[in-house]
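One chain of protein is taken out of this complex; the other chains stay put.
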Amino acid sequence: MAQVSITVNGKRRSADVEPRLLLVHFLREHLNLTGAHVGCDTSQCGACTVLLDGRSAKSCTIFAVQADGAEVTTIEGLADGDRLHPLQEGFWEEHGLQCGYCTPGMIMSAVNLLNDNPAPTEQDIRDGLDGNLCRCTGYQHIVNAVQHAAGRTREG
Amino acid sequence: MTVTPVLPKLVGQRVKRREDPRLIQGRGTYVDDVKLAGMLHLAFKRSDVAHGRILSIDTSAAEALDGVEAVFTGAQMAEMAGPLPTLLPFPAPERRAVATGVVRFVGEPVAVVVARDRYVARDAVDAIEVDYEPLPVVVDPEQAMTGEPVVLHADFPHNLMLASLPMGTGVGADGLVDDTAVDQAFADAEVVISQRMINQRLAPTPIEPRGVVAHYEPGKETLTIWSSTQSPHLLRTFMASMNGMGEDQVRAIAPEVGGGFGCKSAGSAEECVTAAVSRRLGVPVKWVEERSEAFLATNHGRDLIGYVDLAARRDGTVLGLKLRIVADVGAYNMIFTAAVPTSTMTMASGNYAIPAIRATLTEVFTNKTPTDAYRGAGRPEGIYFLERAMDMLARELGMDPAELRRKNFIRPEQFPHATQTGVVYDSGDYDKALDRALENAGWEQLKAERDAARADGRLVGLGLSMYVEVCGVGPSSALPMGGWEHSQVTVERDGRISATTGASPHGQGNETTFAQMLADQFGVPLEHIRIHHGDTAVVKQGSLGTGGSRSQAVGGAALHLAGGRVKTKMAKFAALLLEAHEADLVFENGRIGVKGAPSAAKPFAEVAAYAYRPIRLPEGLEPGLSEEAFFEPANNTYPFGCNIALLEVDRDTGEPRLLRLVAVDDAGRLINPLIVEGQVHGGLAQGIGQALIEEVVYGGDGQPLTGSLMDYALPRASDFPRFELDATVTPTPLNPLGAKGIGEAGTIGSTPCVVSAAVDALSGFGVRHIDMLLRPEKLWRIIHGARD
Amino acid sequence: MIPTAFDYARATSLDDAIARLQAAGGAGKLLAGGHSLVPLMKLRLSEPAVLIDIGHIPDLAGIRESDGVVEIGANTRHHDVATSALLRERCPVVADTAAVIGDPQVRNRGTLGGSLAHADPAADYPAAMLAVDADLHLKGPGGWRVVKARDFFQGVFTVDLAADEILAKVTFAASRASAYAKLHQRASRFAIVGVAAALETGGGIIRTARVGLTGAASSPSRLAGVEAALAGQPATAAAAAAAARGAGDGVSELNADIHGSAEYRRAMIPVFTRRALEAALARAGG
Partner (left out) sequence: MTSSPVLPKLVGQRVKRREDPRLIQGRGTYVDDVKIAGLQHLAFKRSDIAHGRILAIDTSAAEALDGVEAVFTGAQIAELLGPMPIGTPFPSPEHRAVAADIVRYVGEPVAVVVARDRYVARDAADAIAVDYEPLPAVVDPEEAMSGRPALLHADFPNNHAVGPLPAGTGVGGDGTVDDTAIDQAFADAEVVVSQRMVNHRLAPTSIEPRGVVAHYEPGKDTLTIWSSTQNPHILRTFIASLTGLGQDQVRAIAPEVGGGFGSKINIYGEEYVAAAVSKRLGLPVKWVEDRSEAFLTTIHGRDILAYVDLAARRDGTVLGLKLRLVADIGAYNMLLTAAIPTLTMTMASATYAIPAIRATLTEVFTNKTPTDAYRGAGRPEAIYFVERGMDMLARELGMDPAELRRRNFIRPDQFPYTTQTGAVYDSGDYDKVLDRALEKAGWEQLKAERDAAQAEGRLVGLGLSMYVEICGVGPSSGLPTGGWEHAQVTVERDGRISATTGASPHGQGNETTFAQMLADQFGVPFDHVTIRHGDTAVVKQGIGTFGSRSQAVGGAALHLAGGKVKAKMAKFAAALLEAHEADLVFENGRIAVAGAPAAAKSFAEVAAYAHRPIKLPAGLEPGLSDEAFFEPSNNTYPFGCHIALLEIDRDTGEPRLLRMVAVDDAGHLINPLIVEGQIHGGLAQGIGQALVEEVVYGADGQPLTGSFMDYAIPRASDFPRFELDNTVTPTPVNPLGAKGVGEAGTIGSTPCVVSAAVDALRGLGVKHIDMMLRPERLWRIIQGGQA
């Protein structure tokens, strides 16, 4: 077992874990933060995406021990109290989700995308979501959602 | 050819309970067994003074503890939750779930801790420092009525929550009072019995204390609340309104409930706080009461003083009754607090055709735990006051107590009978119950034995009491939640039956009795039926839940109606399949057959399967087999009975010992006599307990002196003789089952007859009445005083 | 989804990591970003007994240039390479390559050193390293050792790296006229064929050309024929096209799977060679 201490959504969380415990399982099983989902086992689908030290990462491809001392933001930590993050607003406004399973990862990737490029073109958005698979939406409303958030971010 | 087994009719049979396999294997899920991922635990910091002003609260040490998630003081809680609800039209002082300025009884919450586990939570509670300015304390209700030394609530002068509410003969609906008839009755009297009596304060004490798990889910904006409650639907209504949510957003679940006896209604401070904290933090939280907390924070029962005046002729004819009641309701009004003593007034006529009755009720605040419903809830007090007085009258007149009662009975042909206090008894045959009890007890021989024992110097006494009470409460006009009950019955596609009932039980065995009813109604095995209850998501409708002995008379009636509807629909499908007329169909032995053509029959499951996949759908019919019903009773039911006790008091120590207890109850038609017996046994134990064992006692400073099971006794198995039960059956015309209800009966008739037996035992010492509880010392003093 | 159990240690320095590798006696694996290794471990295709995390060793990440030589630390993440202003300006083929590896999340975590040491035959970086003729700096118990990229890649998942050695950094001469072109495998985003080209031009003439190939065959290689054909040719698209035409001819041990037969891969080598060369030439500018 190994002791890890990870700051998750602003709160320091410590636990004894098996070294092989994946970060996604640490979040889901130990911290009960079940927003990050597991949709594949080959690091393609992106449903488990979180921000690790501020950048999007697939939490299924990182051991919890690797993240010892790091800061993690999950979908649960994105809203500011009752105020949704602009991307959460965008996904809601634009019907950017159906079954919702890919959504947390998709939103976290989009956060990274807009952090890097606050005014993306449609193609930038599509390319920037290459690490996330959605099976329901055909992506068009997701693109709209990111555009919606980008608009808001620019106004704000 | 296989022979279909013939299924016995089950209604009226002593069917073993279906609830028991899980409970006898430790597999029941009580609220403390509910575990949710990420659950936090609550603990309350409670006032240790009876009356005081909170000057400061220091929560810093608590907050600094590892594992403490949050601490909320009363002021912080007030931002998260409004005042606690009451259900009644009476004015009530505002009560906060957690006190904000003034505490008014020992045990009132002043802060709440949320922590990782219950151990840390308890540590944190102890780490909270509260500084109080002490205020004067009032404990005696008759003193409190003077307004001295202190007024608990500024808007309630003289501590009067309810001041001299009149009822009975000459009291108009407009509140106008005409004394002529009552005065005349007393003027005409040849004898008047007058006695101040105390029906003391009790602690309901279900063996499972209260407990709550609340789970507000952000994003879903739904609140699920598990509570050890008798009334999940009422709880849902309260939680929704208190949290500004819709009823559709709240799900209340009564899991296995380890007893209630009236004290587990809904809307308690702890339920409200747990819900509000979960809502604030967005995580599930649990609170489970400790027994020491329960004695302080769970509502108490009874605590009425009655001034009884009974006017009669020398032949025993009762002419009039005056009953002035002072109810000590403790520090606050709870859900039904104000209403409970009104039942004492409404039932003042007992089993008797008393031509003139005047009852008045005053409810008084004191620095004690609030009272509310406890098994019987007002009716035991009414019967106690009246039956003790009848006993005194008999003694005064030298009449046999049974004969005195018989002389005054409402006669069978007088039903429905409207009493002077405005209730309408549905049906009754009091002579029959009395006769059966006298016969079972061997009354005349018993009297002889008593006399013989006395002659031997033994202090043996005999007591008898009649009772009539209110069950199957009651039409919607009388209950703030509505007086109906609901049921939904579904024949599943495999032919098994699921039904829901709003009557959420806590030991009453509805899963068994209701299944018996449906088994008979549909002619299927008991094992093919499952009764669901206690979860508002599963059971769409419910009113009061279980209370007022209404499960069978109202809930059972709703089930019966819903079952009948499904059966009618099923018959249509069966008629199609069998090419027969619906009216000719017989549901029996797991088949639906055609009358007079025994070979033309379809298995129940086959008809069910067809209804869910109707290759051909009969005209005007929808597929499926599911129906619901709301049953609205036209009135309450009024079961009755007679209890007889034989008791001996130890001359040396004053210890009373119950030697025999004979009970004959008439609850109308019985579904499961085994379960009915259980209900009566439990009620007797609590009724006898009040007479002989139980009492909540406060010191003059408002400190409880019975704060644990070290000082508050509950009856043990060794306290009782074997109870001798019997029943007569006088059906009620008010519901299709003819069932009246039985949950509280035992508690009502037993107390006065035990006290009367004690008085009888000590009658040689010139005693006419003894106030409960019959502590050995109290009896010893009577014996001792007589010797002086 | 679930790897086998292992012991984990965080190395504090290169020497610490080497000592731990030695202590593991061949059962140890280095972990940097983990984006080559962890997916294999999750499928139990790799079951190391000991993982030595070099991801937190100071100074192992970073991009700098001095005297025309670019140095990239082994722990430098793909995203940082892809967005490096220095590389985009001075040696765009490397940034190009990093920018089309996997997907954004992979690029945020994956490292140059990890990718090179892992040497997946369909990985992108090897082609670029071949094209810039990179020096790979390896440190072992005996000290530093420098291996040319063309010598480093030896076969499928096989490189010139001892069990107790660590790839610490790469250095190469900046090449402005350089580019990477790739045929994506649609599922994995790996390269079916990836070609990196780095040209030295002057006076309208291609003086030297280095062309690295990945994805097509069992291990990455230089396209010597193309390089030779280009040398001395005018720096034009036509010349590039002509040189690319037979690019696939000499490539051996071609891969084949459902995403592309050997024949198709061979045919794609000239296509992407031409595209890489054209893009490189477009950057040659003056």
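Note that the chains are named A, B and C in the order they appear, and that numbering of residues resets to 1 at the start of each chain.
The rule we apply is simple: a contact is a pair of C-beta atoms (placed from the backbone, for glycine too) under 8 Å apart; a residue touches a chain by one contact, two chains touch by 3 or more.
In this text the structure is predicted, and so the values were computed from the model without any measurement.
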Shown chains touched by the chain that is not drawn here: A, B, C
Residue, one of C:2, C:69 or C:224, that touches the chain absent here: C:2
Residue among B:143, B:626, B:706 or B:763 touching the omitted chain: B:626
In chain B, positions touching the absent partner: 21-29, 35-37, 217-221, 237, 240-241, 246-249, 476-477, 479-484, 486, 488, 490, 492-494, 496-498, 528-530, 532, 535, 537-538, 540-541, 543, 612-617, 622-624, 626-632
Sites on chain A contacted by the missing partner chain, in the whole complex: 18, 20-21, 28, 32-42, 44-45, 47, 74-76, 78-79, 84, 88, 91-93, 95, 97-104, 107, 122-123, 125-127, 129-130, 132-143
Residue ranges of chain C at the interface with the undisplayed chain: 1-2, 4-5, 43-44, 183, 186-188, 257-261, 264, 267-268, 271
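Here is the rule we go by: only the chains that are shown with their structure count from here on.
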Mean-CA-position distance for chain B and chain A (Å): 53
Centre-of-Cα separation between chain C and chain A, whole angstrom: 28
Sequence positions of chain C contacting 2 or more other chains: none
Chain C to chain A touching residues, read off their complex: 1-8, 10, 31, 34-35, 38-39, 42-43, 51, 53, 55, 79, 83, 102-106, 108-109, 187-189
Residues of chain A defined as touching chain C within the complex: 2, 18-20, 22, 38, 41-44, 46, 49, 52, 55-58, 60-63, 65-66, 68, 109, 112-113, 116, 128, 130-132
